[in-house]
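All protein chains of the complex are present and in place, except for one that has been dropped.
Right after this comes subunit A.
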Amino acid sequence: MASRFGLFQRVYNGTILTPTMTLRHVATRPVINTTSSRPLTTCMTSRTWLTLQHSKKTPFQQPPFQKVHYNTTTTKKKTSDKTDNVSAGMYAAAIFISMLGLSYAAVPLYRLFCASTGYSGTPVTDTNRFAKERLVPHNEQRRIRITFESNTSDALPWSFKPELREIYVVPGETALTFYKAKSKAKDDIVGIATYNVTPYRAGSYFNKIQCFCFEEQRLASGEDVDMPVFFFIDPDFLEDPYMKDVNTVTLSYTLFNAKYAKHLSPVQPPSA
């Protein structure tokens, strides 16, 4: 008895069908052995069935080369499949790692991009804007009116007014203006100022060389002082098409009481 078991069920007289076998395979019962004394109940796999089918077509010729061909193609396909899979896996792993690295590198790269172009409202801290070649007044252009506003917080008993209500400048021309602050308090108070520029789109062209904002300013009781702002309008203002209709730029300062900004320390006055 043949003791060969394949992946499939034992075949008894070809009646039990396996999934890979078709009716055609079963119907034609090939003669395996010329000696008919051998019983037909043998264990076979479907592959044996197929090869037997093939051999039935050309009974006197075992198709060795075809068989060999079949075998070599299977083995070759097997190994090339394996290397293909390995190389595909390598490619996938490489792409995965490169994407991961790119996502880590994107954080500082984006920050650099935003800082240099000022995209999406990032403050531009590039000092090339203040290069002395750019501080040349373009006298042939129209003069832009800069108006000054002031506000104080209710918690700050100071009177804070602009010395000059308006000034006419040309892009590239440095200008000076003053704000007057008088303390009406009984003791020393530290104030801190923030500013705003309207229209907002012109805000990026309003460059301040020196001012009095964002740093604490201490005023003794009853003292009055002049606070200067030294600024200019960036020459790129003339090239921006959105600025064509901008004839008035308003600078507005708001003074707050620094008592409520506890984490800041007072500015030490410079020793002359």
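Definition applied: contacts are C-beta pairs under 8 Å (C-beta built on N, C-alpha and C of every residue); 3 or more make two chains touch, one makes a residue touch a chain; residues count from 1.
Following the convention adopted for this analysis, contacts and distances are computed from a predicted model.
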| item | value |
| --- | --- |
| Candidate names "Embigin", "Major facilitator superfamily (MFS) profile domain-containing protein", "CHCH domain-containing protein" or "Mitochondrial translation release factor in rescue"; UniProt protein name, chain not shown | "CHCH domain-containing protein" |
| Residue, one of A:143, A:184 or A:259, that touches the chain absent here | A:143 |
| Where the unshown chain meets subunit A, residue by residue | 118-125, 127, 129-130, 132, 135-137, 139, 143, 163-170, 172-176, 178, 195-197, 199-201, 203-204, 207-215, 217-220, 223, 225-228, 230, 232, 242, 267, 269-272 |
